[in-house]
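Input: one structure, supplied below.
A single protein chain has been omitted from the complex, and every remaining protein chain is retained in its original position.
Then we have chain A:
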């Protein structure tokens, strides 16, 4: 049975961080908004009650909070010519499956990106020239700069209650913060949390080596705080159940605690849950979007007409929805033409894994983003002349895991993985393990892209999204360089055993342990319709009432986590819709 809902001013697909941030702005401006979400409703105090302990098996191991591959998955291959195969089991892309999206279960690292990361092309050409780029690398500016985004970064941090220590305020260096960060208009809303034992050892070692350690900005609230929407957030208690868990303590920024309690009071807001949008509808000439078609839990098809369509699903699903809806030109790897699915990026991880003697790391006292970092080798904060690559990584001591099943295989070199020897090694390793992550940049490449799989289908018979990705030469060079820096610091920390790894030295896999969940691009924003799907306001170049928001808009990935940038660019787009588009519907950028 098919049905049609009453027309809305705006339909938003997906109610994670970007969707709920957008919905709050637009409903406050008086627009009638309907959000359609594939997952179920989640309300903090009932869904994640503090009266019930979290447990590792259901959370981190069985991953019950995540979207399951049976619901939707992706196919992966490393290069053209290979057959892409589906990710059949839970993989590294930790997808949300509820109202709040991945924002409910995320780890919480809360970064503004560097000015460089928003204008990499301009910076690299000015400092090094095109000779610095490896063959096939795609480098382009976003069309929006750090300075454009600063007020929106500030606003989003004040919604999220972000904790941290500022490094630069109004151009003035601040003690203890990141000296390389873009200038801030004010301090973080809440102070940085206390450091772990591993963080302290890292800080001492990095300082001795002449680097500039600082606390990683975090979604774990540093002090009681009333956010920009009037909601009360509570200080984090370091319980250690952040990533893959909802926080019932009102201590981890999420749409569920920072936005939804306000949004759900607005009579001009309607939320439709457990309905999956199948396609964006357009006029026959594809000049305007007319709404969306969705399928409900009983298999009925519904239509939601709207004057504005905003797609706010996960990065990969934003791209897939564009391809399934036949909107804008798909990227063609052979010719290099087309835009949807182009400029897909991942994250280039390097690590130092280390063991100490007779330590008490007490790894269970942690948060998902309890980390101390140096940015001395991130972005373009160091001279790349002669290095043969661009970018780098945030290098951090990361204290985010202390749950025993997940640590049962983390043993000093040569230890048996079972038997009596395993018990002894695990007992020693558990308290003596520490890690340094190099969370590296990822730049787009001509041969990294997304398109529809020719073979595998979802539960409704629609093609799955196909990922064609392998690390490029820039990743391999930067990854090894960063790995060596991680290892140097680990040795300086006094670890008795240090192992280094650069994931880019092996083919990309969706199952590499300790790998990232960050993917970007596919529906990029930019300055030129030949190389981007959307203009600087995340407005489709062809269809002015269609906005695709989220990390799918980013043409490159930084040596950071993406969430706060998603929030800031969403607020930037919301303002453009409210102040410009509503008054004068049409393209916000005219070429």
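Just so it is clear, contacts are C-beta pairs under 8 Å (C-beta built on N, C-alpha and C of every residue); 3 or more make two chains touch, one makes a residue touch a chain; residues count from 1.
The working rule: contacts and distances are computed from a predicted model.
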- Item | The complex's invisible chain, by UniProt name, from "ABC transport system permease protein", "Fe-S cluster assembly ATPase SufC", "Gluconate 2-dehydrogenase" or "sn-glycerol-3-phosphate import ATP-binding protein UgpC" | "Gluconate 2-dehydrogenase"
- May I ask which residue of A:29, A:387 or A:408 touches the chain that does not appear here? A:408
- Query: Among A:154, A:317, A:359 or A:501, which residue is in contact with the omitted chain in the full complex?
  - Reply: A:359
- Note on the structure: Given A:207, A:297 or A:337, the correct residue touching the omitted chain is A:297
- Among listed residues A:76, A:93 or A:192, the absent chain is touched only by A:76
- Sites on chain A contacted by the missing partner chain, in the whole complex: 1-6, 27, 40-43, 46-47, 49-50, 52-57, 61-63, 68-70, 73, 76-78, 82-83, 85-91, 193-197, 200, 235, 237-241, 263-275, 296-298, 300, 302, 359-362, 364-365, 402-405, 407-408, 417-420, 422-424, 426-427, 430-431, 455-457, 506-511
